[in-house]
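Note that one protein chain of the assembly has been removed; the remaining protein chains are unaltered in position.
== chain A ==
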Amino acid sequence: MRFYIDDLPVIFPYDYVYPEQYQYMCGLKKSLDGRGHAMLEMPSGTGKTISLLSLIIAYQQFYPGRRKLVYCSRTVPEIDKALAELKRLMEYRRSQGCEDKDFLGLGLTSRKNLCIHPRVSKERKGTVVDAKCRQITASWVRNKAKAEGNIEVCDFFEKIQTLESSELLPTGVYTLDDLMDYGRASGMCPYYLARRVIPFADVIIYSFHYMLDPKVAEMVSKEFEKDSIIVFDEAHNIDSICIDSLSIDLNQRTLRASTDSVERLTERVEEMKSQNSEKLRDEYERLVDGLRDALAAREEDLILANPILPDRVLHEAIPGNIRKAEHFVRFLKRFIEYLKARMRVMHVVAETTPSFLQHIKEITFIERKPLRFCAERLASLVRTLEITDLEEYGALAKVAAFATLCATYDTGFMVLFEPYESDHSTVPNPVLHLACLDAAIAIKPVFQRFHTVIITSGTLSPMEMYPKMLDFVPVVQDSLTMTLARQCFAPLVVTRGSDQVTMSSKFEVRNDPAVVRNYGNLLIEMARAVPDGIVAFFPSYLYMESIVAMWNENGVLKDVWKHKLIFVETPDAAETSVALQNYRTACNNGRGAVLLSVARGKVSEGIDFDHNYGRAVIMFGIPYQYTESRILKARLEFMRESHQIRENDFLTFDALRHASQCIGRVLRGKTDYGLMVLADKRYSRSDKRSKLPKWINTCLTDTSLNLSTDMAVALTRKFLNLMAQPFDMQAQLGVSMWANEHIVLYGGRGDIASDAAVAAVANGAALANGAEAMEVE
């Protein structure tokens, strides 16, 4: 269908549009027009991605300037899906007569996911693929190969080098699979191909890290124009990603590996000095000039800033004492020895970065300034020494990044040393954490550089939290509800078992046999009543493991086995993927299955349990973070002081965004249906409920708020019976689904030939819609 938002013709690849999709697009348009940031919450499974793409593509193609869309998503399957939707949209636009000349859309992902080299792609680990790839594609390897021959190079990569960037890829939309197919057909490496054509692409889809992680962003996202449109989809977790991208853990293994690397570096430096000292001298010259080029580029507003390399670093030359390769290697050695010494302490130490630096200075006489340049200097050295196997130097790079970050930021970071893994363990496993506490640091360059950054997800409530944490001002901020012709999801808060004992995952009672038994009974009853698939989420791995073991012993699982097969998420991604696939097979062939998994785990992020794959989702308890964690405590303190966010508010907010994310997995589209069972006493309290997304919250009525297991099962049966009735799609029209006429009716601008037709249909629609529509008229 085609309709107008203001003067912008939007082509939407369906015959109807959900009202919330329309409103969502209106919100988007406003923020694009205003060149400001936006936060939009829209229920999961209501076609967020396609609304977003339809509007932005329409905007991009209609107005001059052709703003590039950079769409960041959480997981690779979601990237795949977004690309598929984009492809379908572009096909539809073409069928509607849009030219969209030279349109190019593609996704980026790692070498492991894209490699088509017959030997390298067989490797199972991503890091190994990276290393092997570099071994045959690095520039000095290729130079050497040209000079000497009989050195293996990657033919797919070589092919790319022979062509101009603009000639590499015909226009169109490429899903990751398409890209690989094209690569195979044309004999070009899809990974490098994608990276080469970034400047020509109109839409780029990749994961958050490519934008937020400075190490990666430096390589791929640096050169986007200022007026690019940046979208973070499924961004409810964006603060954690920001924090993760600037946090570093060092343990003894890392340090040992770094020592080895330093030894190797020393050898390489000696070797090179004896053979070819010219290169080292060149490097020295370059370093005297400092990072002038980077500075120039940034000042000319060409690139995205890198939080690891803040502006003031660029103004200075690399300090003299680490300019020479051998000096720098010795410097690193000293620093690592210092860290090793710190590791021998047997008590917890938490300190700010300035005090950490002060201590270093006292002990080793290492100044702050050279530390700050550590990461950059190491990168330069590795390049000079022509090292391909970066995997071996991963640990050392980590230490260097640690040094740089410590020396760069005075606030927003904490250095924490923990000699034991947990309070109970007796075997020392010392870890030195550099914890980023301020989520705003990593995302700041993005907000500063780009005019429009859109943060969207199914669960962003309460929305005032994000602007505070990420330190930005949204011009549009909206939470949309779900319009429904029939109530196709039923949130149930189960607070007690059939024996009226309160259920809760509160720490004091979670291992209480009565609670465990009641949770078990809930699962059994649900397995009995609900057809096909059930997904159950637990607050943590630890709790899931212990409760599953207890259920196994007290016979709960024996009853569950009678009704359904049981699959459990494990820490290994491959293993879990296989379990997921089997889970789906079991749902499809009628056996039915239960999947036990963890909120915040891999499954809860990005796997959809639509239709028969998830008729019910049970959230056992509230997925609070482990509050005794020192890093979390420090972060809470930081937020209280600098953002005025109360500890409890944040913890509840964080727990409930994950809970709602878990239960939202069950719904996809308005024809789907599913139960959302929240099994904890505390969900019935209003302070918890108010933090659920609006679209779930409005469906929580008094009847479903304080249920015992038997009542919940009765409601479940009723709900499932109701949902099993045939559902006339036409009943949605005008209520939860709009045709062009309805858009006009509600004050929008449709695309209808004659006014008479509008009036006629409007009358009909008015009759259908009753009073609400009449008001509009």
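Here, contacts are C-beta pairs under 8 Å (C-beta built on N, C-alpha and C of every residue); 3 or more make two chains touch, one makes a residue touch a chain; residues count from 1.
Basically, contacts and distances are computed from a predicted model.
With the options "RNA polymerase II transcription factor B subunit 1", "Metaxin", "Small ribosomal subunit protein mS29" or "DNA replication complex GINS protein PSF3" in hand, the undepicted chain maps to the protein name "RNA polymerase II transcription factor B subunit 1" (source: UniProt).
Screening A:102, A:316 or A:545 against the full complex identifies A:545 as the residue touching the chain left out.
Residue-wise, the contact with the chain that is not shown comes from A:562, picked out of A:146, A:361 or A:562. Summary of contacts with the chain left out: across A:18, A:192, A:537 or A:719, the touching residue is A:18.
From the options A:404, A:576, A:716 or A:740, the residue with contact to the chain not on display is A:576. Contacts to the hidden chain, counted on chain A, fall at residues 14-18, 47, 49-50, 74-77, 80-81, 84-85, 88, 109-110, 112-113, 124, 126, 175, 177-178, 181, 207, 209, 213, 215-216, 243-245, 247-249, 421-422, 431, 433, 435, 539-543, 545-546, 548-550, 552-553, 555, 557-558, 561-562, 564-568, 570-582, 584-586, 589, 591, 593, 598, 600-603, 606-608, 610, 625-626, 629, 631-632, 669-671, 726, 729-730, 732, 737.
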